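Note that one protein chain is taken out, while the other chains of the complex remain in position.
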Amino acid sequence: MVAVAALLAVTLLGAIATFLVDDRYAAKFATAVSTIPLVGSVWMYYVYLTEYQGVGNALLSPDTVAFRQTIDWIELGGYTIQYSVGLDGVSMPLLALTGILTTLALVSSWTPIDERQSQFYGLMLLMEVSLIGVFSALDFFFWFVFWEGVLIPMYLLIGVWGGPRRKYAAIKFFVYTNVASLVMFVGFFTLVFSLGDSIATLGLPEITQALVAGEMGSLAGIAVADLKLLAFVLMFVGFAVKVPVFPLHTWLPDAHVEAPTPVSVMLAGVLLKMGTYALLRFNFTMLSDVATGSVLAIMPVAIAVIGVFSVIYGALLALAQRDLKRIVAYSSISSMGYVILGLVAFTPHGMGGATFQMISHGLISGLMFMAVGVIYNETHTRMVGDMSGLADRMPWTVGIFVSAAFGYMGLPLMSGFAAEVFIFLGSFGATDTLGTLAPVLTSIAMFGIVIVAGYLLWAMQRTLFGGYELETDYELDGAAFHDVAPLAVLLLLVILLGVAPDLSYGMIQEAVNPILEIGGGV
Amino acid sequence: MTAFDYAPAIALLPFVSFLVALFGGQYLPKKGALAGIAATAGSLVLSAWVALTVAGGQTYNEALYTFTAGLETFDLHLGILIDPLTALMLLIVSFIALLVHVFSLGYMNDEGETGLPRYYAGLGLFTASMLGFVYADNILMAFMFFELVGLCSYLLIGFNFREAGPPSAAKKAFLVTRFGDYFFLIGVVGIFVTFAGATQTPGLFAGEGSFPVVAEHAIVDGATEGLNTFGFEPQTWFTILGLLVLGGVMGKSAQFPLHTWLPDAMEGPTPVSALIHAATMVAAGVYLVARMYGFYALTPTTLAVIALVGGFTALFAATMGVVKQELKQVLAYSTISQYGYMMLALGSGGYIAAVFHLTTHAVFKALLFLGAGAVIIAMHHEENMWEMGGLKDKMPVTYYTFLAGSLALAGIVPFAGFWSKDEVLYEALIHGFGTEGGLGTVFLVAYAMGLLAVFFTGFYTFRMVYLTFHGEARTETAKKPHGVRWNVKGPLAVLGILATTIGFVNLAPVKKLTGLEVDFLHKWLLGAEGSGWEALLTGYEHYEHVLHDGPAHVLVGEPLGATGTLIASALLSLGLAVAGVLAARSLYKVPEPVEHTDKLGSIKTLLMHNYYQDEYQVWLATGFTYPLSRAADKFDQGVIDGVVNGISSVSLFSGSRVRRLQTGVVTNYALFITIALVVLLVVFGLTGGWF
Amino acid sequence: MVQLPTWTALSPTLLLGLTAIVLLLVDSIDPDSSNNELLAGVAGLGSIAAAATSVWFIVAGTGLPAENGELISLFDDQLVVDQMALFFSFLVASVLTLVVVASYDYMADKARQAKYYSLTVMAATGMSLLGSANGLAVAFVALELASLPSYALVAILKTNKGSVEAALKYFLVGALSSGVFLYGISLVYGATGSLQFDAVAAALTDGVPAGILGIGVLMIVGGVAFKTASVPFHFWAPEAYEGAPAPISAFLSSASKAAGFVLAFRVFATALMGDAVLAVVDWVLVFQVLAIVTMFVGNFAAATQENVKRMLAYSSVGHAGYVLIGLAALTGGSSDAYVLGSGMMHLLVYGFMNTGAFLFIALVEYWDIGRTFEDYNGLATQAPLACAAMTVFLFSLAGLPIGGGFFSKFNLLMATVRSGTWFLGAALIVNSALSLYYYTRVVKAMWIEEPASGLEIERYPIGLYTAVLVAALVTVLLLPGFDAVSQTAETAASLL
Partner (left out) sequence: MIPTQYYLLLSAAVFCIGIFGVLTRRNALIFLMSVELILNAANINLVAFSFQYGNLSGQVFALFAMGLAAAEVAVGLGIVLVLYRNFSDIDVTEATTMRW
């Protein structure tokens, strides 16, 4: 199947072409280009739903993976590096999410981005290429190229088109996440080296299977168990930055606040998911035995505690903010904490829910950022307290904002609720990994739903309701249709997934359940 | 085709009206009101049909939509459970909703309010959510619609968002109930996880595989296989779960200490208040306890908590109602108090009494609120009772219907409230005497509080009636009230009649005294052998068995004999109610009434401040949580981010030191090279053994 | 196919030498020639021919052992043409090509153009020859052939103080270093009685005089360290690179460094390999120390520079530290060929990305808009294409997978792991992280900062642009096409 290759190639060519297009046409051109991966990924999603059954997990049963293609690429240090792609129930929804969010983010750029447009749109598409690659690659190097490839466009997007402190934020984001990549890299190669000659390629499935088969040997006098632990911790730290997890999160609020709206949408909507996606693939699939505590018994509890703490801590921080964007940014930390909790629970609903939360949060946080962006476009401020009663002037935007906020709070029949309930159902009874702390930790994490309601409602009360007032010198002239339309599309998707979670949850479960079978068995 | 095939439409019709009003409301003649009326009328008709079918002995308990098909784990689904309790509640909800819609024509459309499509959309969604909640067949679905109910209350309470008060009240309502729902959600998740190993359908309310039944088997028969009770004794764990779910109940049903949102919620339009208080939001909590009563009946501790909370709330709220100045405030506290009675009944084993009171209360509280709404229309949206007076003659329909509602609320025979309240207190009393050990004592204490509250109820109810309708008009507005139209009077009349008569559906005392089979509601809810739905195990007969034979051992004790106890109880509560009414009459039925609250001394301050419940809860939010979050923010910016920036600063500083090595003087370079070479030579010479 | 005579194996070097002579001839006929097209054309043709020949020979397997297991060797084994020699010929010739093409514009309005081109090609000849050197004598001669024109080239802008000062420092440190190197050669000769590498290796048995050999080896290390700009012989590098005309900086920091390394590879991996030597002086350990120190000094000093060119100069020192891993991880055993190969791969990739980066500096100098980071502010608004290329160079230098630098750095890391020298890998990683910071500063200046008012670029020189863009293209293509490089380098290394 060349579907993934076609997607990558077309998007890349489109990106390059966008750089060459005149500024005046860049926006429309890029949006048009982005519909190709959009339609492509959605079509693939549809094909996946209808034609692929029993795909399983890409790392554990690589032969049945959808849209698989493998070509030898480079011989390096005794390993064959391959062009190797394939999609399973975890990556397929994320790929579709990428396609959808990119196009919507591009449309939402029409209003706020008014300089160096061809570069902006070109970089956005370039980022999409990398994101497609990250979610579809099954060879470590091939994957890593895209993993890093996301950072450069992101860095420039924040740095060039960002807010007042964009330079600081951009370089912080860039260096921080790159250092994290290095840490992860070291961790991963600890694994690879200790596998010795038992692997011939750096294909993620092959490495996983070698690990599952217990091919690891000691390295430099360090015992296998310690090596696994070391690799696990290093990779966890590396990915945790991307997620982000307390205490490695401080780049996030800066990046979000300074980034222009569409970039925030991509950052929160897809980039953070790279971290959790990688955690799922690497830490919780390859090293599922470490994750479940068979090497170090305290490990799952420790991770769960970090996750739960992130939930509460992120929510508290959000409560303390005045900047609407910062509020949403910090609440992302909170939401991602749920993912960690779900992953470490190591139960069907826990892992499935965590994956579903990636999709759901991608849509909802994207929606929230876009909504904040529309408000900012109109009012030129994001500060709670600088405005009130916006509902009076921009009812549809506010209506969607309120809906999105309730989605964020986990309102039933919106995707966030389904995701959170899945996670809670999974982690509450996760006594195998978390012992008797499972219900306690889950209950603490659940308190996040109260705090999130607290700060969102409070912020909405002060900005959207009350008598209309605006501290800035701008007149509201009403959001354009193309500003609000992406919001509506996202809202519909959020509701669609909330009402029919099985659209994604079915394939997700198919992909994560095999992980549970190998967990702890190594 | 049976009625059950159309059951989904009961909730879907109002949902459609929500969509119609939201997107098409501004183009419709009455801005969506007619769609809402049609939808709720349709729901009512269908509900009635369903009720008739149920009366024929059929019930329904099916999963209709798989929310998610669990792979190697349990499914989550949406389904419909229809038994007599559901059927009754469906009737009540759709009926009240219909009346509220009609009334809104007068209250909103005629008053020229803006944002009507939004209003009717909210009402539609509110009704739909509540109906969905009512016939939810499993606890997750119940939770989902419970939350949606919360959302709608937020939207409707905050309807007048341009003012400062409503958004704040809406926020408070949602937050406080969400705080309760937090515990509810833990409970829901806990229930699923606990029972997942023992049954395919862990969340179900009714039937053999449902969680109350499995729990019963576990406790009564010791069948604990597959249960995950986290190392606890099943009974202990079920108690915990029950209490967790109760958190949601206390939030929504405004039980102490989560009652604080409800008086504030009066910021919403009055018809919304009627809907919230009579049939939807607040009723949801109590209904949930009734819905899963089989589970609660198993654990004496939860029963005790429910009874105590109920009894205490009944009394507590009633005392606050005594000093309020605004019409709707008084009604708000009366709502809290009345739901306290229902909780008291549920806790003390009076399941039917609770449902009975829920029914009667729905009618007379809807009536009172709509009546208050009529008064408010008349008074040009003035709500302070001290600005009214003498409205009796100017709006007789409103007065007489309001009076009927008040009599029902106060519990004066033969109005509806008397029968239900009396049964609540009676059940608490006899179970208090009959049950051994602490549980019995708890029931008696709760009973005592409930009984005392009867006096206050009578007092504040009639204080309200006298201040509003009697005496001289105290303001110009009160002298020339605004007229109301048929769409206000119609619902009032219907409800007035019902408030007078609805009590007759369950004349249990009469049956006991005379042997006449007039306890229709009792029979309706009994679910006895041969009733057609005993398999669902949601009938009172089953509950009675659980209460009786389960760990709670709730028994009946009649210290004065069967008849004597019955009559004594009735006389006692009626006497107190009448005493309350008379006290109010003596103080306020004068031409120029004055506030007598100063006589209460310091208690007045306490009552006016609602026992400082708001203050401490606000403090928890703004005095504790917010400063905590600020501190976390400081910590985050200072310490966590400080470390990150620190690492970068240290690196750069050392960089700026290292570059000083390059002095620019070439002789120094030669020196450095030489030194380095010499050092290498010496070190390696020594280690290599050259010399 | 006709079997070419053996000496033709040396064609890449010979072509370069011939080109130098032709240019010298032009210079003697018309000393003040400013016939840019002719000069750059000749130099460019010569270098392209040399590079193409190298590739041809590599592909044809000229540097592989014949059926009798013999490599092509000339002049009584003083020169050898193996894959490594061809590899470095190609490297030098391609860097030279880029530099010459860039110089077409850079030198357009400057004096002494004929001398400039001939000296450049001559230095390249020396460097290419160094790759074939199979004895200490030839190595020294070739080294000087590479060095002496370099000194002159750095000073070619006679009236520019920076250029002169740079040349002075380069020359003085270079002279000192070559003295030390020569002294070291004489001592090794004293210990073994031979200058030819294989003979030296054969003579190094347990009975060699330890002191003489030890001092000699350490001094040779010094000579190599100078040429590769490794600490502590690196002091010339920041100044020389900063002061020299940017194309020359590019040439020196890429090709000259590579030449130094090929010398080191040959001397140490061929002549001085063996337990007898390592027992006397553990030069592997020496290189380990040098590698770590070089990495840290280079990168840390680069972190806070204000001048972009100087930052690149220091980063070049840091990269010397990375490549030193290729020697420092030679712990014996099966991993050695891979270790050496990884060093070679990095040099090749570095040849393109670093040359490209310096040529971008040349472009900026051509525009005359200043040298500091601040001067670069907003450059991308005027020259997005060139800035994009520069971004590719910088991120590839940092090791991001946008260019071949990612794989070559990864190979070095693998080399440290394969050979068990973890600490080198750790140092590599720490420094890569740091380097990302200062490379990013340039990207930030170009793309993110607001341009200073009046920043306007009018001329877009075709030669410089071509060179920069070709270098960028090759850097990027080396990512997907890394296989070719890695196979060749590993084969070449395994032949030593």
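By letter and in written order, the chains are A, B and C; residue numbering begins at 1 in each of them.
Definition applied: contacts are C-beta pairs under 8 Å (C-beta built on N, C-alpha and C of every residue); 3 or more make two chains touch, one makes a residue touch a chain.
As the structure is a prediction and not an experimental result, all values here were calculated from the model.
Contacts of the undrawn chain with the visible chains, over the full complex, involve B, C. Only one of C:A175, C:L285, C:L385 or C:I457 touches the absent chain when the whole complex is considered: C:A175. Of C:F57, C:F87, C:Y106 or C:F140, it is C:F140 that touches the chain left out of the display. Among C:E239, C:D375 or C:E449, only C:E239 touches the chain left out of the display.
Check C:P31, C:G61, C:G193 or C:G274 against the missing chain and you find that the one touching it is C:G193. Contact with the undisplayed chain is limited, among C:Y104, C:Y117, C:Y151 or C:F226, to C:Y151.
Think of the hidden chain as still there; on chain B it touches residues 659-660, 662-667, 670-671, 674.
Looking at chain C, the residues touching the absent chain are 136-137, 140-141, 144, 148, 151-152, 155, 158-162, 164-169, 171-172, 175-176, 178-180, 182-183, 185-187, 189-190, 193-196, 212, 238-239, 242-243, 310.
Quick note on the criterion: only the chains that are shown with their structure count from here on.
Each chain gets one centre point, the mean of its Cα atoms, and the points for chain A and chain B are 37 Å apart.
Averaged C-alpha coordinates put the centre of chain B at 78 Å from the centre of chain C.
Counting partner chains per residue, chain B shows two or more touched chains at residues 648. Across the assembly, chain A contributes residues 175 that each touch 2 or more other chains.
Listed in rising order, the residues of chain C touching chain A in the complex are 338, 342, 380-381, 384, 391, 395, 398, 400-402, 406-407, 410-411, 413-415, 417-418, 420, 422, 429, 432-433, 436-437, 440-441, 443-444, 447-449, 479-480, 482-483, 486-487.
Within the complex formed with chain C, the residues of chain B that make contact are 648, 651-652, 654-656, 658-659, 661-662, 664, 666, 669-670, 672-673, 675-677, 680-681, 684-685, 687-691. On the side of chain C, the complex with chain B involves touching residues 168-169, 172-173, 176-177, 180, 210-211, 214-215, 218-219, 221-222, 231-233, 235-236, 238-239, 279-282, 285-286, 296-297, 299-305, 314, 434, 437.
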